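To start, I am sharing the structure in question, which I have written as structure tokens.
Excluded from the complex is one protein chain; the other protein chains are retained at their positions.
Letters A, B and C mark the chains in the order given here, with residues in each chain numbered from 1 onward.
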């Protein structure tokens, strides 16, 4: 497969310089390098600038409502575990309105990859505060500065029991591509937080460029949970890479009784209810 | 104030032996010992067995819908910071349907006390799985055993930036009372997870009795975040007490401009809009 | 008493086995060839509240609902005796343990607790003894009783203990035959019949309709659907589970349906409220989905364990914007089964959300029901990838229905989009396309409307007065019809789209009364809107209880008398 096999040919409408371009390319390349066929992949996208990615990724897609990427993706994966399911959410989508689903997807360990385009701002609605906007930043909804301490998504994912926790940077496409590949290969819930500058409403490009470094460069054992917790709290510099990784049974496995074939591939037939009816006699 | 000043005189309808009794008594005593007057306290209760507590606590109360204790309590506190606001939620209420609010209340650091009656089961709806039900446990909705790894509420609260994180046990009323007092005194978001056996649907009383120990007994510095993270992960034994405590500005302080007097105590008067209208000329 | 009917009320505190006893009594009567109906009332408490269950049985005619009559009260504690004795008629009797008895001459004190103690049973088993007494007194069949009792318990030991207790009670009862306010007249038959509650029937219907994915967050009175399906999931090889909220449940179900599962969810009003946004998502993406709403009294938390029909307008109009949907309301378990299956098939045929509107009274009452007809899932408008033009998920067609393919189909990409989109699913704001898409979605409505007209209205009896109802209230009115002449009952089964022509035709020039379990007359408002007709009378009940047939009779007679 080539990268362009995953290109719908539509021209992205993101602002020039937007970090979403880097993510788009990283994902296309990852899919191509994994040798996946477009029809066996489903992306689920939230509402926001990030969500446009389903117009540009030539795979199956569900552009869902704001904040519900995880339940949608979970339903898809359970119905047909043979599909490769990837969720794309924004920081507003994932950490504001949709936050209630994240810890559950993590502990449930459903085998999907969840890529959060974290630009620390609501892009599509023209620049309001999100849960990851730094303290004090002025936005349209915080004209006197954000009064809320930002959320630490990595720490939250770790605390929730996620089995694969990584951070990427849209400005390092090759590295991000590798993370996406690892995330897709990981059997279980893969959480990838991507630092993605929004050049129009919160341009963090320069600062991120300076602060970001690859975990591999300083050495880190991704099976070390304590170390992952510590690294996730680092603020002076921002490590990118796989913070933590562990194998655990996936949620689909709990439904082995329903997977032969899975619901989506089942031939319709009248069920035999006679045994069930016994209890009503 | 005496404990019975906080008794509505209604007889609780909880099952005999239910852990909610212990919580009720601990809260009444805490309020009495803090010398609070019933009319300056508001409890917000969720839907579930725990939520009945507002029938038995003689203070102001809002018995809200399932899962919304935190936003309700936040609104109340912002409107009138002079009130002492206490939220009571169940594990279903707080960690299932209402989980999306917890990390935000924590990082926002609104000055309320949040007491979670964690019986690891949906009590009022007659015994289904919740996010804290241990793996493998059979309930009405998991007749073949719970397939989901339980959530660790303390770890989650710590990861979310809560400024006061504690665990209590309904079977140790005196100790719980002290925690509630500390929680109420804490200026900021105080999270108190209470282990509360449900004798009818998931009787953990014996096991908890064995596993629980007081943090004070082994010594712990509640300003040590790393230690708190470690203790929160302990499973062989279950420490109760204050895991972590730190002072940070509260959310109300961000609205100092609106607090003289606060919205709830404002005299109604037509606002002067003339300055605002200038921008429309 | 007339025609051998018997009305038994079992009452006691929560946890004392009131419901189990009522089902045992109902099943014994069913096995003895009776038509049976069982209903109950209980507070939203785990312990401490009083609850009751009424068993009605007739040897000769279908029992549609309860009545106010009680022949025998089985009181499981003194509180139950005190709070229910007022419901007994003159010749009725109350059975209770000696320690609970009062001086009322109708009270029969029995050594029930002693029997339990002698047999080494737990205190709670006193109900089994009293059920035994009941059948001894009424002249029931001991073996049938013991058989039913045994099957109620999983553990063999407990089953045998309870069979013994029932037998001992039975012998005590034999001595009371003189006091019996009724006598059983066993008839043959009943072998094929089921004693079925609305929730289970609905669940069976969903299964018959091909259900493979069910997600629900518990909510009284819909939770038993989840419990039932969770229990049978391994037998049927389907996915059943409880996610973190109703928001999660419906979005997972929509995801599953998009992927190709036959998915449904069930909840009550508060949970339905949380599903409103996703309902619109299902509509916009044309993802088939069945949503069951088992109504309880609102607003808000309201009365979790009581009954109402207050959500009709809500479910018809829920979610922003305009889209076609189907709303079906069964009145009894048989219809719950049929409409559960029909809902699945309609959703997959038209790719619209289908809502099944139940209520607590239907959901948690039991009716003896003839063997369920075999029903089957229909593939609907699914497209499994047989060649042709390039696949477009939202192909504009004459019927408005576009073939639905599932991801994974070779050579096909499926793009579902909650934003307004073109035929391929790509977002668009082009006014022509937008309009065409909106019209495409609504074009389905003409076929759906035809189905509504052809099967959306049922009638019973005839006369110069028409009574219109929907849902379980239909059963109450059917019961009332026994005492009414000149009345035609018009049951609206399809509430949306409203079968306006059939309804108008069936009502004709009759004077029209509407009876509903709500305050404001929601069916009445639909009749005004769609038939431009003001009903001549409205009877509503809104205290959390189903209507009594007696009050319906009184209302209709009063109306007829006024001319």
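Annotations for the structure displayed:
One rule holds in what follows: a contact is a pair of C-beta atoms (placed from the backbone, for glycine too) under 8 Å apart; a residue touches a chain by one contact, two chains touch by 3 or more.
Source: prediction; values computed, not measured.
Among B:40, B:221 or B:247, the one in contact with the hidden chain is B:40. When the missing chain is restored to the complex, the residue among A:14, A:56 or A:169 that touches it is A:14.
When the missing chain is restored to the complex, the residue among A:8, A:128 or A:233 that touches it is A:128. Residue A:200 is the one among A:8, A:200 or A:233 that touches the chain missing from this view.
Residues 8, 10, 38-40, 42, 44, 47, 52, 54-55, 58-65, 68, 70-80, 82-83, 100-101, 104, 255, 257-258, 260, 263-266, 268-271, 273, 275-277, 280-281 of chain B touch the missing chain (whole complex, contact as defined above).
Residues of chain A that touch the chain left out of the display are 13-16, 47, 49, 63, 65-67, 96-97, 99, 122-126, 128-129, 131, 140-144, 147, 200-201.
The chain not displayed touches chain C at residues 43-44, 268-270, 272-274, 276-277, 280-281, 283-285, 295, 297-306, 308, 310-311, 313-314, 316-323, 418-420, 429, 431-432, 434-435, 438-439, 442, 518-520, 522, 525, 528-530, 532-534, 542-545.
Heads up, the rule we're going with is that only the chains that are shown with their structure count from here on.
Put simply, the C-alpha centre of chain B and that of chain C have 37 angstrom between them.
Taking each chain's centre as the mean of its C-alpha atoms, chain A lies 41 Å from chain C. Centre-to-centre spacing of chain A and chain B amounts to 31 Å, using the average Cα coordinate of each chain. Multi-chain contact residues of chain C (touching two or more other chains): 233-234, 241, 244-245.
Shared contact sites, meaning residues of chain B that touch two or more other chains, fall at 97, 99, 131, 147.
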